[in-house]
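Apart from one protein chain that is not included, each protein chain of the complex appears where it belongs.
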Amino acid sequence: MLYFASDYQESACEPILRRLLETAGEHLTAYGSDRFCASAQEKIRLACDAPKAEVRFLTGGTQTNQVAIDSLLKPWEGVVAVESGHVAAHEAGAIEWSGHKVLTLPAHDGKADANDLRAMLERWRGDANREHIVEPGMLYISHPTEDGTLYTRAELAALSEVCRAYGIPLYVDGARLAYGLAAYGADVTLPVLARYADAFYIGGTKCGALIGEALVFPNGNLPERFLSRVKQHGALLAKGWASGLQFDVLFTDGLYERLGAHAIEMAERLKAGLIARGCELFRDSPTNQQFIVADDALLQKLDGEVAYGFWENLPDGRTAIRFATNWATRPEDVDALLAFL
Amino acid sequence: MLYFASDYQESACEPILRRLLETAGEHLTAYGSDRFCASAQEKIRLACDAPKAEVRFLTGGTQTNQVAIDSLLKPWEGVVAVESGHVAAHEAGAIEWSGHKVLTLPAHDGKADANDLRAMLERWRGDANREHIVEPGMLYISHPTEDGTLYTRAELAALSEVCRAYGIPLYVDGARLAYGLAAYGADVTLPVLARYADAFYIGGTKCGALIGEALVFPNGNLPERFLSRVKQHGALLAKGWASGLQFDVLFTDGLYERLGAHAIEMAERLKAGLIARGCELFRDSPTNQQFIVADDALLQKLDGEVAYGFWENLPDGRTAIRFATNWATRPEDVDALLAFL
Amino acid sequence: MLYFASDYQESACEPILRRLLETAGEHLTAYGSDRFCASAQEKIRLACDAPKAEVRFLTGGTQTNQVAIDSLLKPWEGVVAVESGHVAAHEAGAIEWSGHKVLTLPAHDGKADANDLRAMLERWRGDANREHIVEPGMLYISHPTEDGTLYTRAELAALSEVCRAYGIPLYVDGARLAYGLAAYGADVTLPVLARYADAFYIGGTKCGALIGEALVFPNGNLPERFLSRVKQHGALLAKGWASGLQFDVLFTDGLYERLGAHAIEMAERLKAGLIARGCELFRDSPTNQQFIVADDALLQKLDGEVAYGFWENLPDGRTAIRFATNWATRPEDVDALLAFL
Partner (left out) sequence: MLYFASDYQESACEPILRRLLETAGEHLTAYGSDRFCASAQEKIRLACDAPKAEVRFLTGGTQTNQVAIDSLLKPWEGVVAVESGHVAAHEAGAIEWSGHKVLTLPAHDGKADANDLRAMLERWRGDANREHIVEPGMLYISHPTEDGTLYTRAELAALSEVCRAYGIPLYVDGARLAYGLAAYGADVTLPVLARYADAFYIGGTKCGALIGEALVFPNGNLPERFLSRVKQHGALLAKGWASGLQFDVLFTDGLYERLGAHAIEMAERLKAGLIARGCELFRDSPTNQQFIVADDALLQKLDGEVAYGFWENLPDGRTAIRFATNWATRPEDVDALLAFL
């Protein structure tokens, strides 16, 4: 079986697993007060060029989004996201369960558009009934998006400008951030994120870590009583050091960048091969997610041989499917997939 | 510094860390559908003598309690616990945040009493205003308790009998279960728990694991749509295998029992030494938590030399403090502590 | 000033106010256990031809929707509604605040389409990731809709058929039900509603009552512990008789029907006059809400003279506005409005 179904179905990268083993016998203080967390926080501050940044470690994208959004919103506010955004579509209602509406914008290649956002905010402000309508209290975007696309620096700046003009925070879900940073031609870097976003998370689970995400408040804007809120959400780890350690390793000697770059190299190798073989791309993605159009014959051929992701049924009866590379994808597997197709 | 402050401030036991490292390069399916989870589930079913048991893996006691309680209760019901119960006292309101009241009973050495429970349930049933009073919908107990005490099998049976007579589930928080199972003279075993409880969790974080708790529904009584509810709580791990692996290791060749037994041996060694030195025990505990009465001179002496847990201020001006041993405590550290006192 | 802004800006109909006055000096039992509630419940059962119906009285549409939806859904489910549905658009997030997502369908003249619903339910069932997606747990529709349109009996039957095939309840928001029942050519009656819906409310606030809505569970399917859930929502009135009395009056001698019929007569008189005067209708509505297209000159003319409702800005720069008649609208005011235009 060739595995291209997703980017969270590998173990963790070996340096993290080795470092974990080295802690055997160590005493480590609780709730993120340990030396690994401190070291990882400092390295992330440096990588983001954000000396005042507050960094906290959580486990899993849905948890991180729920905690971040609930902490950044006032109780009566909602979060704005595109319809295909993870919080809108694939979190089993975790945001609503915490009391907040997800207000949706149309997605443009998976991305939010600054004009759409401005129009929504203006519409709310200008509506005589606005007290009866959920107030848009923050913007959620994913980078890379769920569709494998990327914001440009200019697009991010435009969204940030609208958010700041209207006084709402911009939050970036970076579940696959390593792959966004490494994509060919991408101009959004960690310092760029730290400049334009009010909060973002650096994804670990999908990018080489065992389990863990690093939530960054780049301007030191940690929400009030954040630790208690994390606990209230059931998200506080006694052994917070286990998350901190992973990011300490990932942000040592450029490992996070290298893991991202590898996945992108594999994705580009795959894309080039797909094109060379005449495969129809469903969309042109610069990230680790590659999408093709498959007919039934191809689907049958793949069945039991290649693990891929179903994406959507197309009007012409064919199917869009996804091949995801990741930090651990082997070139020989890419070549085997291409040979198989 | 000698560390006796708590039982969650060590790394994980080496067999777990080694097994994690061995997964490097492996492909593992997501959300708990992997072979480690399957193996751990089967081993736990065997250990509990509960062939129909459903087992799920979560991370952290507060999260596990919140998910279990919210799933076992109907939306209008509350959970009954003693005043010193973790869900009542030290979870930052996580239960209330999920919409449920914690209804408290008096604690008898940290334990709930079956007669108190029956009286509460009768009072609710007999109250003409009961529709205006939160309905007691389940019982929460900790074993060992927060006070380091243990239920006997007879006490557990009595609580279970009341719960079943009134149709409410009995749920046991086993954050420190390894230490309860190993305590000298303890007669509550895993099969006993599985027989009397409707749900319980086997604590990993405080008992040798890296991070993780195993939530057991011994009669196959998994709450409806459990995976979606876990996700809604932000508690679903993509890499669920990482929790499953830990329990697979812990339940291989009696490791969980051995880790518990070691902590108890250290605790008994400590207790014997404390008594021999004429230390006043605050309470006689059979578990890994040992409590003594300290005057100010002793507190000053400990300061900076021994990490211990503050327990409570006593009426006579002295202080109750806690020394916790754990699966990793070294006998030489126990002896050093005794020599130091 | 001529008042056509809305249908909840009049006092209550005189028979209700008189009946309230007659209670002076009376002793009335609490929480809906009184004789007025009992009488109103019986009359509503008769009017709905639903002898097993359970009827409860609440205050206000948002409250009734929140309580009904939260009681009909399981905690992890969401409610399906069209984008323009009141629960989706104009309840300040009351549904999400109670923990549930509102899943939206496109609106066809304000109405939900059975095929759209079936497609959504099929999509959820067929999605391999459905455990990560909010489960559609019930359908919410408004009759009349927020756009002043009406379901036909056949449309209602088709929606009901889909709901029953998929095992989800159909709930109808009847905030303006009197006007829907009285509309010329309408074929949805109370017995029809009781047959096809699993729950619905008969609006009082907008239809002649002082304050109050009657929530009907036509098949005796009152949700478990309903009174406690109402209390938990802060929606239980000690003097529940005050709501029951209003519906007792409204359902005596056909008053509810007459109030509805009067508003429709006024609306048709207005519509005929508007057409005769060459006004452009924004949409052809059979209910008490009439919509026209207004240019800036007309808006300026209306300003300070006629209270109307803003509806939406049109692409051509003109504006859709709403004139609402109600149970209390005087024919001379309709004529004055027509003369003024």
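Lettered A, B and C in written order, each chain numbered from 1.
Criterion: contacts are C-beta pairs under 8 Å (C-beta built on N, C-alpha and C of every residue); 3 or more make two chains touch, one makes a residue touch a chain.
Bear in mind the structure is a predicted one, so any value in this text is a computation, not a measurement.
K.L.:
What are the shown chains in contact with the chain that isn't displayed?
P.N.:
Even though it is not drawn, that chain still touches A, B, C.
K.L.:
From the listed residues C:38, C:210, C:255 or C:293, report the one that touches the chain absent from this view.
P.N.:
Spelled out, the listed residue whose C-beta touches the missing chain is C:210.
K.L.:
Which candidate, C:35, C:118 or C:233, sits in contact with the chain we can't see?
P.N.:
Reading the full complex, the residue touching the unseen chain is C:233.
K.L.:
Using the document's definition of touch, tell me which of A:135, A:198 or A:248 contacts the absent chain.
P.N.:
Counting the whole complex, the residue in contact with the absent chain is A:135.
K.L.:
In the full complex, which residues of subunit A touch the absent chain?
P.N.:
Per the touch rule, subunit A residues meeting the hidden chain are 70, 74-76, 99, 131-132, 135, 224-225, 227-229, 231-232.
K.L.:
Can you list where subunit C touches the absent chain?
P.N.:
Looking at subunit C, the ones touching the missing chain are residues 3, 6, 8-14, 17-18, 20-21, 23-30, 59-67, 91-94, 97, 205-206, 210-211, 228, 231-239, 242, 328.
K.L.:
If the missing chain were put back, which residues of subunit B would it touch?
P.N.:
75-76, 78, 89-93, 96-97, 99-102, 128-129, 131-134, 310
Keep this in mind: only the chains that are shown with their structure count from here on.
K.L.:
Subunit A to subunit B: how many Å between their CA centres?
P.N.:
34
K.L.:
Which integer distance in Å separates the CA centroid of subunit A from that of subunit C?
P.N.:
42
K.L.:
Which subunit C residues reach two or more other chains?
P.N.:
75-76, 99, 131-132
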